[in-house]
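The other protein chains are all here in position, but one chain of the complex has been omitted.
When the chains are written out, they are named A, B and C in that same order, and each has its own residue count from 1.
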Amino acid sequence: MPQTPPTRFAYLGPEGTFAEAALSRAVAPGEGVRQPAVSVAAALAAVRAGEADAALVPLENSVEGSVPATMDGLAEGDRLVVTREVFLTVSFVLAARPGTTLDGVGGVVSHPHALAQTARTLARLLPGVPTLPASSTAAAARAVAEGAHDAAVCAPIAAERYGLVPLAEDVADHPGAVTRFVLVSRPGALPAPTGNDKTSLVVVVADRTGALLDVLREFAVRGISLTRIESRPTRDRLWVYSFSLDCEGHVAEARVGEALAALHRVCEDVRFLGSYPRADGRTNRPVPDESADTAFAEAGRWLAGLRTGDA
Amino acid sequence: MPQTPPTRFAYLGPEGTFAEAALSRAVAPGEGVRQPAVSVAAALAAVRAGEADAALVPLENSVEGSVPATMDGLAEGDRLVVTREVFLTVSFVLAARPGTTLDGVGGVVSHPHALAQTARTLARLLPGVPTLPASSTAAAARAVAEGAHDAAVCAPIAAERYGLVPLAEDVADHPGAVTRFVLVSRPGALPAPTGNDKTSLVVVVADRTGALLDVLREFAVRGISLTRIESRPTRDRLWVYSFSLDCEGHVAEARVGEALAALHRVCEDVRFLGSYPRADGRTNRPVPDESADTAFAEAGRWLAGLRTGDA
Amino acid sequence: MPQTPPTRFAYLGPEGTFAEAALSRAVAPGEGVRQPAVSVAAALAAVRAGEADAALVPLENSVEGSVPATMDGLAEGDRLVVTREVFLTVSFVLAARPGTTLDGVGGVVSHPHALAQTARTLARLLPGVPTLPASSTAAAARAVAEGAHDAAVCAPIAAERYGLVPLAEDVADHPGAVTRFVLVSRPGALPAPTGNDKTSLVVVVADRTGALLDVLREFAVRGISLTRIESRPTRDRLWVYSFSLDCEGHVAEARVGEALAALHRVCEDVRFLGSYPRADGRTNRPVPDESADTAFAEAGRWLAGLRTGDA
Partner (left out) sequence: MPQTPPTRFAYLGPEGTFAEAALSRAVAPGEGVRQPAVSVAAALAAVRAGEADAALVPLENSVEGSVPATMDGLAEGDRLVVTREVFLTVSFVLAARPGTTLDGVGGVVSHPHALAQTARTLARLLPGVPTLPASSTAAAARAVAEGAHDAAVCAPIAAERYGLVPLAEDVADHPGAVTRFVLVSRPGALPAPTGNDKTSLVVVVADRTGALLDVLREFAVRGISLTRIESRPTRDRLWVYSFSLDCEGHVAEARVGEALAALHRVCEDVRFLGSYPRADGRTNRPVPDESADTAFAEAGRWLAGLRTGDA
């Protein structure tokens, strides 16, 4: 973690969203001040402006894919770095005020995305019952608590916060969807390597045939696996592409550091978005012997000896 | 276009969405029957079931990124192929019933995504006025037409369809956002090559270091540029990744055909999603001489001569 | 072997050289007519002129390296193809007329290369005895038979032919040196694939950074191992290089054929020098499943189906 641990946290609000739940995973209860933000952009802006020390925002979802607001929000503006990733299984509940039964539900409210992800289950549980949009799943829960609607599709944390009880749990049509959240800060001391870390980058290349190949080659020659890649057209420059990448390893490792330095030389732009402990429950590939820090150190000594003529 | 031109079109509804506008670009007015579908999945299912000949669905947006429902809907289930792509500038209007003025607007309704993309403009035009969610921009327009709300953020086509008039045009905070739609059909005769085509694929690879590099190499050695790449974790198979790719060229070209055949050999799976005219206003890179069909044909004759000993 | 088996053989003479011994390995005794040639160039010229059907010439030696006369003789002029390779252990004997003993040897004659390769052994066997040059090891043996000198370093076949007896066998300082000979013919029907074949090529590339890498990539993407590579500067074209290559596999295999066709497209020039059974006692690497002929055939059918829309 950065040298001065963050104490003021922004997160994608409102209260009761999955982002708040993710933040609870990243930060011990009672630690720090937590402030919901109206949007990803607002959460990132709060960190950039120094109004918050860190922001917890969603990066991608196993069903919905990338969150462009986060991707673009990190790729542009003052540089921020990820210090932690949090994976949260998105478990929707159908929640209502105590005493309500399925028979008594005349309408279900939620964010359109949540309604889309639970459409078949709702049709089975509540055939013919209309659905109504809300600006967030938490707002839907609050509206139910206030009596405006009968039931909401929301996160368990929202049901709990607004005093609702579940009429049904795990109502997602494809249960097990996972959202990856990241905690981002202004650049500073990096999280120490743990031996199982990830590094995130945004790389901009001129679009000649094979430009991306050249980027990937810098990782491959140093034995580094990628875990995510996504091309993003640059809005204003014809034939210039950016790639959002995650790779295994920590920038403090020689193999990762040399790869980043190489990209810095050969790409139009490289933005380092942090090295942080891997938290998806997977273990990085073993570092090949020839890419280990010891191998780089040994090769560096050998080279130094060649140059001075002492070896 | 396929041998029997499609006459029954599904599109992501409801009526008045940008998808309907895109379909109007792809198909002449009065041609065919058009049926809105409640979701991307429903539109694709209609084609697979033979209830529609083609579906018009959004694939990616320059602001919002990929549309996972389309990506996954094409990557899974019976294979479908893209026969056409349509790019549509997403131009939001702030629409109201005739006679309404800005001063008289007490609330603005729209899909949460549209509200997000116009938040700053709305704050400037209508300071302090609350926003309300709807299930689609078209539904918002209809709600205004029915008198439930004062103003909607919607597509021009929706305003027109519901008899609304614009209070303000181009209200997006970042004007010029473009959505890429695709028209998909069941496999059949492919659109003829035009000299400026794209080909779409989904490739599944075992995740060893450099697996993606090997995929890209098959394009690079044959002089083929990629225009989009996106990794998608496979949900059920640890360490297996899929990549959604667009490249320049048509499968009828030798260079593209040989590259696809190579991927078929070396990857765990390759799904061909069609070759179709490029419609983003850009022109493909010139095909290098050594990758032209004539070069492949000449090399094939040379090889045949070597093998028979006649050359 | 070519359709009409060769019956007239040229070889690097004179009689009694290792080339004649190698020819005896390639062609059964009593089969065909054998004619020594004064040089590699003369042997190749005899084949090109139709005066011989095949020539047996040395290509490389494990101690002496490549034989440039053969390398260049095959790279230039009318194309010839290798139909067979023969490996011969170069076993020198110290030979003399019957009745001669080591004590009675006052001088040793041989080709300077043979004297160089046996210098230490001769110094041990015959300390202080002078060595004298001859134009070939066979000429040295003949000179001893004629009484001009006491002993010769030569091939066992030369000792036998000239009625000499060995004073010492295996007199090479590094015993076990192997020479690789090739039997070359005018282009015609190729030797049938045996499952353990080699293919030889000469490739000319413009010398930009990475040009050789691009050549090797065409082999690597198709799972083909190289067994030899040697750059040769082109004499007359600045910054143009040629590479002499041997790879595993037969041009009749899909993987090798496609690789050669690719080189034909991307290189300045490719000269095919034959596919022939591997004879160095080693077995080719197993063909990876994805590079087997069956994989290419299956991929070809898949591609054909995509193009017609039937699959």
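Just so we're on the same page, a residue touches a chain if its C-beta (ideal position, glycine included) is under 8 Å from a C-beta of that chain, and two chains touch if they have at least 3 such contacts.
Bear in mind that the values here come from a model prediction, so they are computed numbers and not experimental data.
Contacts of the undrawn chain with the visible chains, over the full complex, involve A, C. When the whole complex is considered, the residue among A:136, A:225 or A:291 that touches the unshown chain is A:291. Which of C:170, C:230 or C:269 touches the hidden chain is settled by the complete complex: it is C:230.
Only one of C:77, C:106 or C:133 touches the absent chain when the whole complex is considered: C:133.
Touching the missing chain, out of A:77, A:106, A:163 or A:187, is residue A:187. In the full complex, chain C touches the omitted chain through residues 39, 62-66, 68, 71, 111-112, 115-116, 119, 131, 133-135, 176, 207-210, 212-213, 216-217, 219-220, 223-226, 228-233, 235, 238, 243, 282, 285.
In the full complex, chain A touches the omitted chain through residues 2, 187-190, 214, 217-218, 221, 251-252, 257-258, 260-262, 264-266, 272, 290-291, 295-296, 298-300, 302-303, 306-311.
The rule is simple: only the chains that are shown with their structure count from here on.
Between the Cα centres of chain A and chain C there is a gap of 61 Å.
Computed centre separation for the pair chain A/chain B is 25 angstrom, with centres defined by C-alpha atoms.
In chain B, the residues touching two or more other chains are 217.
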